[in-house]
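Before we start, here is the structure in question, set down as structure tokens.
One protein chain omitted, others in place.
Now for subunit A:
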Amino acid sequence: MKQVAINQPKKQPGRFILYGLLIFAGLVSLFPFYWMFVMATQPNHVINQTPPALLPGAELVTNFTNVLGTIDFFGAMMNSLIVSVAVTAGSLFLCSLAGFAFAKLKFKGRDVLFVLILITMMIPPQLGLIPTYYIISQLGWLSDLKAIIVPGLINAFGIFWMRQYIKEAVPDELIEAARIDGCSIFRVYWNIVTPAILPAFATLGIIVFMNVWNDFLWPLVVLQDQSSHTLQVALRALSDSYNRDYGMILSGTFWATVPLIIVFLLFNKAFISSLTQGAVKS
């Protein structure tokens, strides 16, 4: 080992505490997922018994069939997917374009405009909630996925982040050379800047996608028709249904969680580093 051990426990008890703590924390973190699966496979009468079941039952298919009978699960998942992909793609494009302008183009008032964007980051989203709802209803966008997608494209953090990245990742000389060769400014962005910032797209993309996928308050307010519900709003409707069929409810949350977990396990390194990068840099 090249590195010097930092907090190396000298005796076995130290190591025992270390592993004990982490194993306990790991179990506490994972147990709710396991229990969600257990409940998703149990009939209701088993769930309502004391003590509760801790091993899976045989009702996996039945419970999920009941979910499909209560809410349009796949429709809601499709809505979530459309909204998240659209917002991610759109805001990556707009943020990188604006980030490029702030990092590399010279124009009057550039720095003032950039500071204005930073200031907007401090406004809590709830402040404009009611008027934004009113605007959306006037536009006739209630229960329309546009109500989530269009306002979702504003992303001050994304612009800030792209500007920092483009400043470091794209040398001025490269842009000048391309301009001399007759590239239009948009072509410089498209052919030179975007290939150079693919890692930034990946990290910001994960952050944006997760935020949109998990957003609840705004979709709850504007998506009123059941057919327009995103997964989060549909899950809420599921748990509010009058018969409290816990097996069915947790089957819904379980199958809504599985895709996220699979994606996370496949890309956990990129996931963790993007979320910490986004956090620590801001």
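Just so we're on the same page, contacts are C-beta pairs under 8 Å (C-beta built on N, C-alpha and C of every residue); 3 or more make two chains touch, one makes a residue touch a chain; residues count from 1.
Simple rule for what comes next: contacts and distances are computed from a predicted model.
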What is the missing chain called in its UniProt entry, if the choices are "Sugar transporter", "Hydrolase", "Lactate utilization protein C" or "Ferredoxin-like protein in nif region"? "Sugar transporter"
Can you tell me which of A:43, A:57, A:75 or A:151 touches the chain that was removed from the display? A:151
Could you list which residues of subunit A touch the chain missing from the display? 1, 3-9, 15, 18-19, 21-22, 25-26, 28-30, 32-33, 35-36, 39, 47-52, 94, 97-98, 100-102, 105-108, 110, 113, 117, 120, 122-135, 150-151, 153-154, 156, 159, 172-173, 176, 179-180, 185-186, 189, 210, 213-214, 216-217, 221, 231-232, 235-236, 238-240, 246, 249-250, 253, 256-257, 260-261, 264-265, 268, 271-272, 275-276, 279-281
